[in-house]
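Only one protein chain is missing from this complex, and each of the others stays in its spot.
Labels A, B and C are assigned to the chains in the order they are written; within every chain, residues are numbered from 1.
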Amino acid sequence: MTTLSPDILAKLERQAIELPSWAFGNSGTRFKVFSTPGTPRDPYEKIADAAQVHAHTALAPTVALHIPWDRVDSYDDLRRHAEDLGVALGTINSNTFQDDDYKFGALTHEDPRIRRKAIDHHFECVDVMHATGSRDLKIWLAEGSNYPGQADLRGRQDRLHESLKTIYDRLGDGQRLVLEYKFFEPAFYHTDVPDWGTSYAQVSALGDRAMVCLDTGHHAPGTNIEFIVMQLLRLGKLGSFDFNSRFYADDDLIVGAADPFQLFRILFEVIRGGGLNHPDVAFMLDQCHNVEDKIRGQIRSVLNVQEMTARALLVDRDALTAAQRGGDVLEANRVFMDAFHTDVRPALAEWRESRGLPADPMTAFAESGYLARTAEERVGGTQAGWGA
Amino acid sequence: MTTLSPDILAKLERQAIELPSWAFGNSGTRFKVFSTPGTPRDPYEKIADAAQVHAHTALAPTVALHIPWDRVDSYDDLRRHAEDLGVALGTINSNTFQDDDYKFGALTHEDPRIRRKAIDHHFECVDVMHATGSRDLKIWLAEGSNYPGQADLRGRQDRLHESLKTIYDRLGDGQRLVLEYKFFEPAFYHTDVPDWGTSYAQVSALGDRAMVCLDTGHHAPGTNIEFIVMQLLRLGKLGSFDFNSRFYADDDLIVGAADPFQLFRILFEVIRGGGLNHPDVAFMLDQCHNVEDKIRGQIRSVLNVQEMTARALLVDRDALTAAQRGGDVLEANRVFMDAFHTDVRPALAEWRESRGLPADPMTAFAESGYLARTAEERVGGTQAGWGA
Amino acid sequence: MTTLSPDILAKLERQAIELPSWAFGNSGTRFKVFSTPGTPRDPYEKIADAAQVHAHTALAPTVALHIPWDRVDSYDDLRRHAEDLGVALGTINSNTFQDDDYKFGALTHEDPRIRRKAIDHHFECVDVMHATGSRDLKIWLAEGSNYPGQADLRGRQDRLHESLKTIYDRLGDGQRLVLEYKFFEPAFYHTDVPDWGTSYAQVSALGDRAMVCLDTGHHAPGTNIEFIVMQLLRLGKLGSFDFNSRFYADDDLIVGAADPFQLFRILFEVIRGGGLNHPDVAFMLDQCHNVEDKIRGQIRSVLNVQEMTARALLVDRDALTAAQRGGDVLEANRVFMDAFHTDVRPALAEWRESRGLPADPMTAFAESGYLARTAEERVGGTQAGWGA
Partner (left out) sequence: MTTLSPDILAKLERQAIELPSWAFGNSGTRFKVFSTPGTPRDPYEKIADAAQVHAHTALAPTVALHIPWDRVDSYDDLRRHAEDLGVALGTINSNTFQDDDYKFGALTHEDPRIRRKAIDHHFECVDVMHATGSRDLKIWLAEGSNYPGQADLRGRQDRLHESLKTIYDRLGDGQRLVLEYKFFEPAFYHTDVPDWGTSYAQVSALGDRAMVCLDTGHHAPGTNIEFIVMQLLRLGKLGSFDFNSRFYADDDLIVGAADPFQLFRILFEVIRGGGLNHPDVAFMLDQCHNVEDKIRGQIRSVLNVQEMTARALLVDRDALTAAQRGGDVLEANRVFMDAFHTDVRPALAEWRESRGLPADPMTAFAESGYLARTAEERVGGTQAGWGA
């Protein structure tokens, strides 16, 4: 059995992957949202579900909130609820895509009243951050247009800068703004932050505490994502990851499910660029469990990240460098693939047990009866979803 | 001003483009469905809206229905309603994607009970066809899987054949089954009818009255769609078009909006292959007007198809053939582009007027006051959308 | 260590992957072809190199030839040369893309003289097949056009049928025609056989001994290749594979290098569809070693196929079927991924040794001194490449 060195285990010990509260609610496509018994009906139940993931893996100590989906009367109370369950509240995600006013934009809208409204929403998010102790305000913008000519691309970019600046200036000490980019959807002709270059240009114009968020599903077909990881780390602007995977568009599948080798390459660049366990670089999931169980899907996801991190840590960097310098393409590739093909699962299971965790978290959770219990208890009310 | 020959005008005179009833209801993305005042609340109001398109353009004499969205107590009554408004009922579209039972498939499901249910739904559609006098049953399948290993690709294909055979055998004389294919969405790993080859193989196994439906938004990036048009016409299996346009995925934008030259090329192949005004080849729209007015969007769409058809009819086929035979790439391209770049709009406006139609249907409709009137009248009730 | 069952080993024992003679010559991009010392200068030297791959792996018993690149005075002599080295001659590949006459097509050309010339070239290939004892004539067509309007898509398709029919009728007993498809390149607007559907329609019109060749690099971005494998096996028309891998276009990289999980999924469908070790389905490589050593690249390639075949054979089919039937998406995916993540390399190394083969073929070949020896011996002459 492959063994993992104490050095590697020490790095894995510190690994933390934030869970999105909305992964525990219902999600779907424009065609249908399927519901499941036991789906949480409020933020408290979402956090309870998230805590199960952490309890079985020790990998997911924080939960990201989405405002307004996770609005509660008392964030203090929600924070204590989380702490009681062994987790903490994390990144605050804003939402400017579910109000009729935002049909043609929010932070970029032609109308100053609507921009103001969208900015105020972010001010509310900053207030929530103070209450929850969150560091990061993550902004993903659904803004764009569907038809050529519909929108003034340049004017929107300038207005985006102004709006972001106003929000950035509102941040407290130690708080950050993280700007996500996305290739397309829900806008189909242009998106106001479509690529890492635009996000980088926008956050660079704000200041040191503005960073780029890289969602692994938000690129054009064929994009070399690990190259962007390398570049953003090099430029000091990689603020966070939204992990998931995809075959076609922003499929939001379980991270590592569509192309495990890509995940390996991304994590290798994270490690080489000093991004693993670095405070600047937040690891998060952003997935939709449309057809699979949600808690199990999240456990599977954090395990996938952990396993691929372990593999990436196994790369013999000295041998790799030697092969690269010698121009031995096949030897360099062999060293790289050797780590990828190494089965680290038995070693991780053993190590997990040594820490008092279940060797097989998926099975342990399945046998815990949690799903049956919540399906029975969570009757009545409205299941959480993406509704405003 | 470019004039259109009597021969071309005679062909345009016969052009008919079917409208989808659902284009007049609300649609959107998984993130948000925006609503508009005046949106129809039932099939009767949808047909009234569709009739406006025909009244202003003489291009859209029929309306396709979607079951169950357009279920009514009396299809006879709905048919008379349509006829009173100057249109007829057209293709019947089935729906096997909005029932919890269909989470893992319908016609392909592992469970015979669910396959039976899906087949019975199609039997209901055939019954509707008898009542409405519709010729075509169009089947688009949302079926597929999200994760490798989730589904037995081969078994599903075999079950699909059996289910389709059962449905096909139920068709009455003169009725047809038209099978649509789609590259991806809502399934993200595999789709059971992902490409024209699969649709062709499946309908070929059924018989002469089973045909392929080509939706212009359902292909992989870069696919040469006019080639497929040519091939299906050559094989005698092009049953219908779902026209729309796209930049990225199945964006369902207005036909001709994203790449007008592609629409031109498609129509040129339709014409050359004998598909224009041929009874076998139904022209339909399948679009989503998420952010624009719906009736105006449909008027714009049928005009786009008409204008591009006129341009494609202008191609000097003799000159083109001569250039192709002579290997003169640039001359062949010039002949082709010359037709595309010719502005046929003034000639079409004049011709329209000569037929008692408004020269500018978009403006005429805007000035008709219909939108304001329906917005005022259609208060209360539930706006139509994609809901089951 | 994972052990491989006798049943799995028996299947692996029979696995045979044909090597392309041209993989041992120089190749490159339109920008540059790099040369290497020791590159073969004639078909005899190419076969000698190919024999090294088989000697170290027992996986590559045959070598495909490309006409005219591999024209020799006596194919009998070449055959004996191969047999002396422990390999046999395999598929014959035709070439209709390197003659000035073929600028605008070969089998599809408007000019009957040029079609005749291209057909005659295939007759020559059939003659070679008789001399070499080859079963398969593989046809990849570079034909297409670069500009809309340049070519008559439909006429070309009809002429293609006629040309293929003439060639098919020339085949001897037990000989097959295998028609490859390709999404694009070298033609940039349309390709005459762009997708599996077209190849399938064309070979179906010929007869039972005409089959489809699936090159894993010849699809649109995002295409689910294993679905096509499943479908062609289901339709009884999968004749052969050209294995390689890609990130963007037809990159012709080492199979399994770009997306090992995709290779796993493809091989799983081959196995489930009965295509492994089935006489109808030929496994071949078609790669370009532009920057890496060629013989080592080929050894790496056949090992990659073998390792992924072993993993795909490890899938617990009963457990998978049970999970699929139960609609347990995550369990089905777990069973599938478990096989993929299992490290079969130690077991294969052990088994290899038990058959008198080197445990590590890459190292054994490197230490054999073959490369240094041939670099010294093969001085003068012209290195083989893609030149006509």
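Everything below uses one rule, namely that a residue touches a chain if its C-beta (ideal position, glycine included) is under 8 Å from a C-beta of that chain, and two chains touch if they have at least 3 such contacts.
Model, not experiment: these values are computed from the prediction.
Only one of A:Glu226, A:Asp252 or A:Asp343 touches the absent chain when the whole complex is considered: A:Glu226. Of B:Gly28, B:Gly155 or B:Pro221, it is B:Pro221 that touches the chain left out of the display. Screening C:Phe104, C:Tyr181 or C:Phe268 for touch with the missing chain picks out C:Phe104.
The chain that is not drawn here is touched, among residues B:Lys117, B:Arg345 or B:Arg378, by B:Arg345.
Note on the undisplayed chain: of the listed residues C:Leu9, C:Val72, C:Ala142 or C:Ala349, the one touching it is C:Ala142.
Hidden from this view is one chain, which touches chain B at 2, 221-222, 224, 247-248, 254, 257, 259-262, 291-293, 296-297, 300, 307, 329-330, 333-334, 337, 340-343, 345, 362. For chain A, the residues in touch with the chain missing from this view are 103-104, 110, 145-154, 157-158, 183-184, 189-191, 194-198, 200-201, 219-224, 226-228, 230-231, 233-235, 261, 265, 269, 272-273, 320-321, 324-325, 327, 329, 332-333, 335-337. Chain C meets the missing chain through residues 27-32, 34-35, 97-98, 100, 103-104, 142, 145-148, 150, 183-186, 188-189, 221, 246-249, 251, 253-254, 257-258, 290-292, 386.
The definition used in the following text is that only the chains that are shown with their structure count from here on.
Comparing the residue numbers each copy contributes, chain A and chain C share more than half of them at their mutual interface. Rotation angle, chain A onto chain B, C-alpha superposition: 180 degrees, expressed as a multiple of 5. Here the spacing of chain A and chain C, counted between their Cα centres, is 40 Å. In chain C, the residues touching two or more other chains are 221-222, 224, 261, 329, 333, 337.
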